[in-house]
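Can you read through this structure? Questions will come right after.
Of the protein chains in this complex, one is absent; all others appear in place.
Letters A, B and C mark the chains in the order given here, with residues in each chain numbered from 1 onward.
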Amino acid sequence: MMRVLTKEDLKKLINSLSNSFEVIGPKEIPNKGVFYSPITGGDELYMGDSFAIEPAKKFFLKPSCAILSEKPDGGFGLEDVGVPSDKRVIIGLRPCEARGLTLLDKIFDAEHKDKFYIEERSRTTLIGLACDKPDRGCFCTSMGGSPADGQGLDAIIFAAEGQYIVEVITDKGREIIGSTGKKLDDGEQKARKSDKKKRHDSVKTKITPPEGLDKMVDNDYWSEVSRACVSCGICTYLCPTCHCFDLVDEERKRLRCYDGCSFPDFTLEASGVNPRPTKKERYRQRVYHKFDYFKKNFGENLCVGCGRCIRYCPVKIDIAAIADGARV
Amino acid sequence: MDNIYLPHPARIIEVKQETPDIKTFKLKFDDEAIGRSFDYKPGQFVEASVSGEGEATFCVSNSPTRKGSIECSVKKMGKVTQGLHELDVGDPVGLRGPYGNGFPVEEMKGKNLVFIAGGIGLAPLRSLINYCLDKRADYKTITIINGARSSKDLVYKDEYKVWEKAKDTHLHLTVDYQEENWTCMVGMVPKILEEVKPTCENSIAIICGPPIMIKFTMPVLMKLGFCGPAIITTLEMKMKCGVGKCGRCNIGSRYICKDGPVFNYAQLEELGYGF
Amino acid sequence: MVEEIRSKAKELLKTKRVDIIIGYKRASDGVSATPAFVNTVEGADELIWDAYCTYNLSRYLNDFPGKKKGIVAKACDAKSIIVLLQENQLRREDIFVIGVECSGVIDEEKLRFGEGDADRIQFDQRCKGCDPSVYPICDLLIKDKGRAKTPGLEKDPYEAVRKFEVKSIQDRFNFWKEEFSRCIRCYACRGVCPSCYCPRCVADQTMPAWFSKATSFEGNFAWNVTRAIHLAGRCIDCGECERACPIGIPLRDINKKIEKDVKELFGYEAGLSDNGKPLFASFDKEDPEDFIR
Partner (left out) sequence: MKSWEPKIVGFLCNWCSYAGADLAGTSRREYPPNIRIIRVPCSGRVNPLFVLKCLMDGADGVLVSGCHIGDCHYSEGNYYARRRFAVLKRLLEYLGMDPRRFQMSWVSASEGDKWAKLIKELVQEIKEAGPNKPGLRKRQDG
């Protein structure tokens, strides 16, 4: 089902959704960038070309999230913590981020089901926004995605000449879009195909994901490419698919906080032994997890080519170029 | 939906000081039904929570053939282990598990077993040794080489007599340097292994100890004729979730917590890692 | 300038004066720069120098223990090296400083990623308070002959700080609460800082855990205060922390505040001399104590 919405229609839709949904969308903070945050009215929504700094992952795997709490009466014992159940819609996330969530499903909605992730997922409807202007960091088409791709989305919006064309993908999406706007006529429907292709072709950075990485574990390549790394957590925290975490006890709660393989402390054992003692092992772990281990376990690369780790790396380490250049 | 991170309440029912910095805790679930249904294999581990401190991974060191409680031997090291050491009989803890694959006890049937342990590395092997002794008919000759820095660092001292007396079982104790009144062997584990010379014929070696010990023991095992699949180890790495999600215990494409901690040498080589 | 840097690097490597040159090379996007670590004479040809070379490379000096290092240093990097020498983190004889005259680096945030805009170079705010003529530690200074676009010194580098100081306590609190609320605790501010060289940062310690690891207000506030206070009298205002921060916390405002206080209270300025004791390792009997009861 496809519908055409005017800007006014979209605004009205968001305003009406606010009654029964928690609405989240991209918001621009001047001089800081675009952030996904709760939207109270259609005017706040940012539908421009810039990408949000943090991926929508943060609503499913929160930077810190209480997973257990000690009994309120002060007695010992850890208790379950609930997940809010009100319905939520995220509007304006990018196709690559939604694809990232489909990859995270393989970890958290698999053997040993993680209720925090699953319940957040099931209460959320995802309305994507197709990209108009991919930048140099984007390489989604090399990772099996596309700026117009609907994988993992319930509906996707294409901005077109002052209006929005919405393609409804799932029933959850239909529930949100309903009968807003007009139906797209048949002639227009055909034009969508070429629009999608145009968007697909607008991604200029192309790489060939590496094969057979297990044959170059000890290669010096990894020390070379990781030398400039400053061991911060930008690449992992801003990645739509990185999901490593730490469990810490604080304030009578057990929290799940982001953690990442780039930090020396990630694998440091209490005895002082660190199985990944240098940047070489740590950076290699990140590349291998994305392009080797995950592929072995689930048949896909754990990278959607969103470009965040390239865009925000403080020293311009480029995982696309590094993966592309990793040849035995 | 169940919370996979939720531990079951349990209590400490006995504490034994093994060495100056290692204690063995006997733990029991508050809910007896959970205790009864807690089924595990030697080599599996649990996640134990200490109030306000956090959670850490410990292998179960008693044999499933001797049910009734869960024993964990804990070396005082980090935040959680220090918190545990401060606890006493009757104090509450949280337990979840068992996790991991455990030792391949079925495949080991009808074989000679060579146990090689260093320091607290004996903990997971103790579970397996007692399991095999309780099912003595299933296994052939059992050789145990157990080393520690000094005699006061040896763990499970009470059980040595039982092991020595068991049928067709040989226990070799060693310390790094000669001490007053020490009558057993002296020297590092690899050297003792070379002296003991267990046969590789129809044998499986199970090794657990500090990385440095494993590094120097491997060539000796190879020289004795043990091949990849016949050398089994249980790996240790920092673990948090225990269920293959938090991402820190990767070894190649496998997670130690979910796919391990027990691997044989052939598997590890395939993953691109030695021990 | 680029040719001079390359030929000097080649000479230093050829004569074995240094084992490695830490400089800049073109990043994969074809526009910006990335740190380069050159250990062969041929490799020196990839070295570059322009307004995209924003990093403070002195951060890498301790990554190569036992080696002699040559470093391409702007004014701010040179000051960082002075601080590192003063704190005995480096041996002077182990380093060769190739000073490059800098006219200010570009403000990347004003550009779309991977797209250069050489005609409309917007200098980073941080360069406006910098006097790039201070190169006291350099073994060699490569001059910029065509240097025209010096951003120039601000009249009062602490103007913004002063303006903020007079706001009400509630306004100040609300401002920082809002800024810190976006902190994701990626520790990039720590990672890029040449003075954050502790082998184990207090933020990573667990016994005791000095502050919350969670992205709560308390955790974020404590981390940002800790980072700043540990740099008091050591920060030379290279502004790398603020540049690296992905979510745009104005960390330089905090650094500047401390810099101003330290100057006012103790007449101390970081990065001017490698002799003399660091700020908090020294005192003056006449230090102000009007706040003490």
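Everything below uses one rule, namely that contacts are C-beta pairs under 8 Å (C-beta built on N, C-alpha and C of every residue); 3 or more make two chains touch, one makes a residue touch a chain.
Everything quoted here is computed from the prediction, not taken from an experiment.
Asks: Touching the left-out chain: which of C:S32, C:S195 or C:S216?
Replies: C:S216
Asks: Residue-wise, where is chain C in contact with the chain that is not depicted?
Replies: Counting only chain C, the missing chain is touched by 161, 164-165, 169-177, 202, 208, 210-212, 216-219, 221-222, 224-226, 228-229, 232-233, 254, 257-258, 261-262, 265-266, 279-281, 283, 285, 287-289, 291-293.
Methods note: only the chains that are shown with their structure count from here on.
Asks: Check every other chain and keep only those touching both chain B and chain C; list them.
Replies: Output, common partners of chain B and chain C: A.
Asks: Compute the centre of every chain as the mean of its C-alpha atoms, then state which one is farthest from the centre of chain A.
Replies: Using the mean of the C-alpha atoms as each chain's centre, the farthest one from chain A is B.
Asks: So the centre of each chain is just the mean of its C-alpha atoms; given that, what is the distance between chain B and chain C in Å?
Replies: One centre to the other, that is 49 Å.
Asks: With chain centres taken as the means of their Cα atoms, state the distance from chain A to chain B in Å.
Replies: Comparing mean C-alpha positions, chain B is 40 Å from chain A.
Asks: Could you give the separation in Å between the centres of chain A and chain C, each centre being the mean of its C-alpha atoms?
Replies: Whole-Å distance between the two chain centres: 31.
Asks: Could you say which residues in chain B touch two or more other chains, in rising order?
Replies: 78-79
Asks: Using the touch definition from the top, which residues of chain C touch two or more other chains?
Replies: 209
Asks: Flag every residue of chain B that touches chain A in the complex, lowest number first.
Replies: Per the touch definition, chain B meets chain A at residues 1-7, 9, 49, 51-55, 77-79, 81, 92, 94, 211, 236-238, 240-241, 243-248, 250, 252-253, 258, 271-272.
Asks: Considering only the defined contacts, which chain C positions touch chain A in the complex?
Replies: Going through chain C, the ones touching chain A are 27-35, 37, 55, 59-60, 63, 109, 112-115, 182, 184-188, 190-192, 200, 204, 209, 212-216, 240, 243-244, 246-248.
Asks: Would you tell me which residues of chain C are touching chain B in their complex?
Replies: The touching residues are 206-207, 209.
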